[in-house]
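Omission of a single protein chain aside, the complex is shown with its protein chains in their original locations.
Chain naming follows the written order as A, B and C, and within any one chain the residues start at number 1.
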Amino acid sequence: MNLDSLYQEIILDHYKKPLGSGLQDNFSGEAFHVNTSCGDEVTVRVLLDGNQILNMTHEGVGCSISRASASVLHALTKEETTETFHVLLDNFVDLMHSQGKVVPDEEVLGDAAAFAGVSKYPARVKCALLPWMAMKDAIEGAGNE
Amino acid sequence: MNLDSLYQEIILDHYKKPLGSGLQDNFSGEAFHVNTSCGDEVTVRVLLDGNQILNMTHEGVGCSISRASASVLHALTKEETTETFHVLLDNFVDLMHSQGKVVPDEEVLGDAAAFAGVSKYPARVKCALLPWMAMKDAIEGAGNE
Amino acid sequence: MTLDLGQELKDDFPILSHKVRGVSDLVYLDSAATSQKPKVVIAAESNFYTSTNATVHRSGHELGELASAAYEAARENIARFVGIEPGNLIFTKNATEGINLVAYAVLNATLLAKSGDKRYNKLAIGAEDSIVITEMEHHANIVPWQHLAQVTGARLEYLKVDESGRLDIDESKFSKSTKIVAITHQSNVLGSVTDVAKIVRFANKVGAMVVLDACQSVPHFNVDFKLLGVSAAAWSGHKMLGPTGVGCLYLNDELLGELPPFLLGGNMIENVTYESSTFRSDNAKFEAGTMNIAQVVGLSAAVDYLKNVGMNVIHEHVRELTGAALKGMLSMPGIRILGPTDLTDREGLVSFEVDGVHPHDVSQFLDSKGVAVRAGHHCAWPLHRKLGAVASSRASFYLYNTKEDVDVFLAALDQIRDYFKVA
Partner (left out) sequence: MTLDLGQELKDDFPILSHKVRGVSDLVYLDSAATSQKPKVVIAAESNFYTSTNATVHRSGHELGELASAAYEAARENIARFVGIEPGNLIFTKNATEGINLVAYAVLNATLLAKSGDKRYNKLAIGAEDSIVITEMEHHANIVPWQHLAQVTGARLEYLKVDESGRLDIDESKFSKSTKIVAITHQSNVLGSVTDVAKIVRFANKVGAMVVLDACQSVPHFNVDFKLLGVSAAAWSGHKMLGPTGVGCLYLNDELLGELPPFLLGGNMIENVTYESSTFRSDNAKFEAGTMNIAQVVGLSAAVDYLKNVGMNVIHEHVRELTGAALKGMLSMPGIRILGPTDLTDREGLVSFEVDGVHPHDVSQFLDSKGVAVRAGHHCAWPLHRKLGAVASSRASFYLYNTKEDVDVFLAALDQIRDYFKVA
């Protein structure tokens, strides 16, 4: 296994210059998630208009995988519907649990396809999923208000 | 190892017809001991006159080894001094922990020498010692009154 | 036909070729205390140490990944074996710890509720509540509840054992005040099997949780805790061909979510500050510190072995051996059997007294013929008192025993009263 399959160029770029980093003041839902085994954390805020995701922003401390994942997620969901988010989420979760055996659909996943290599490192799957799970909860939380 | 070395004739005889069985009403000290792993129990009463053991009696439920041991102890200590009891006790304890490697001194131990075989069965050592330990406590208890 | 099973499997269990006192062939009839281990289980533990060993869930390096994967795969395998989801399975060191975990978690709920934490009001118990257990419990399923009752003021009540040695499931013992019902699935003294479905029905009516001591059932027949509908179940690995040092606890979703933690430390936390801590909400909440990883992996290999032979085959085989033993013993003078004397609702062990000979002497005599049985109160002292026995001897059977083992046992048993001159 080559480390570069995990740390793809795209991931390291997102890590260095994360998109959507810094929490927006105006939001419909928020969630805070933490990886209890290492202490990494992320806060995600979503601003919705009905089922339309206007913006997702995030803040946190974490490894390159979890920070880059949040950045990619920002770009991927901007001005998409919450339904689309859930399709992406299902796709991404499947990819993460594929142990390197699934070829990601770049059409659907865009930059998130670069995380395919993570699935070969089970200990890192949680890192990649952290912002996704937080965003899921943030959207749910928004619905409840 | 031959089972007959454990269950010597003398032991089985004492088991069938125990001496000193049945508690005397008149006594100076009493102790109740129990083997927690099997539930065997014995009550020992001693009647003392100063350091003179007038009589030791016992009652209990237990295996052939522990019942025979109480019977032998009755015979062995009758009209002996408490000092003699302690010499016998030390001797008997040493014998029990000898793992079959010590030849008992029949002059000193009398019928108790027949328990030599018990020392080869570590699980049974507690059985043989049960009435001895109870008698030791009964004598100590008498001293405290 | 299945009588040959023991013969077929014997080579898988190296210890069975042991010569007792250097001379007699070992006839191991003490599996109810602990079972012997097949080679594959011993190898699974060894292999873990030589190829995979690391801490789980906390290391990112490759060995850590492999160890975590092995541990969780074992959890999945063991959980499926008893009809539950892996997320509802918690590993302990033995069944005793599992039962204590539930009792102490309820105690913690009670204390935390008192200190103002409303989340635990529902589980808290007090002087107006009762805990129902049975007269045939192992100490492990008595003493933790006595303690809980003592320090919370709750009442401890007993379901009775009837004349035949079976449980009398008296519905009047179940009331609105009943919070916990703790019962054994199979008595380790009488061999009688509890009608768990009936217990669960009565308990559900009054809203009590049912804690099952499954030590003697899981090794012997197909058990499905979800189907049985119990709230919790504890059992040991070492009685089902697994290593020592590992036990299992099933908690249903409700208890898993609602019980506060018991052992406190690493891995089970969500967050720790100098002031206070919060805890995981999944089964990790109950697994504090470095776990018995190699033993869990070994237990999974034991489950594979049992599945391979087939639980139905094992069950049938043990029943036949038990039937043969009962038949032989019933026809012998001076033998008193504790528990049912027929095979209805009773399984593979026979406790007995030999008239005039103490159980220690019985087992010692049998040992001299190579036959290993257990003598004592089998950690069920109150039951022995009720039955009017100081102690008893117990012969218990498992998949590796043969019909010949039973014959050797019966032949030896038949000589005992002569040897001790009480016949």
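Going forward, a contact is a pair of C-beta atoms (placed from the backbone, for glycine too) under 8 Å apart; a residue touches a chain by one contact, two chains touch by 3 or more.
None of these values were measured; they are calculated from a predicted model.
Enquirer: Could you list, sorted by label, every displayed chain in contact with the chain left out?
Expert: A, B, C
Enquirer: Any idea which of C:Ala284, C:Cys379, C:Leu399 or C:Ala412 touches the chain not displayed?
Expert: From the options C:Ala284, C:Cys379, C:Leu399 or C:Ala412, the contact with the absent chain belongs to C:Cys379.
Enquirer: In the complete assembly, which of C:Val143, C:Leu343 or C:Val422 touches the absent chain?
Expert: C:Val143
Enquirer: Kindly state which of the options A:Ile65, A:Leu95 or A:Ala114 is in contact with the chain not pictured.
Expert: That would be A:Ile65, which touches the missing chain.
Enquirer: Touching the left-out chain: which of A:Ile10, A:Leu23, A:Cys38 or A:Val108?
Expert: For the chain that is not drawn, the touching residue is A:Cys38.
Enquirer: Tell me which stretches of chain C touch the chain missing from the display.
Expert: 14-15, 18, 20-21, 26, 28, 30, 33-34, 36-37, 41-42, 45-46, 49-55, 58-64, 92-97, 99-100, 103-104, 108, 111-112, 114-115, 135, 138-140, 142-144, 146-147, 150-151, 158, 236, 238, 243-246, 263-267, 269, 271-274, 276-277, 288-295, 360, 363-364, 366-367, 371-376, 379, 381-382, 385
Enquirer: State which residues belonging to chain B touch the missing partner chain.
Expert: Spelled out for chain B, the touching residues are 34, 36-37, 121-124.
Enquirer: Quickly run down the residues of chain A that touch the omitted chain.
Expert: Contact residues on chain A toward the absent chain are 1, 3, 6-7, 12, 15-16, 37-40, 61-65, 67, 121, 124, 127.
Simple rule for what comes next: only the chains that are shown with their structure count from here on.
Enquirer: Using the touch rule from the top, work out which pair, B-C or A-C, shares more C-beta pairs.
Expert: Between the two chain pairs, B-C has more contacting C-beta pairs.
Enquirer: Centroid from C-alpha atoms only, then distance chain A to chain B, rounded to Å. What do you get?
Expert: That pair's centroid distance is 77 Å.
Enquirer: Give, as an integer number of Å, the spacing between the C-alpha centres of chain C and chain B.
Expert: 38
Enquirer: So what's the Cα centroid distance for chain A and chain C, whole Å?
Expert: Using C-alpha averages as centres, the distance is 45 Å.
Enquirer: I need the residues of chain A touching at least two other chains; which ones are they?
Expert: Within chain A, no residue touches at least two other chains.
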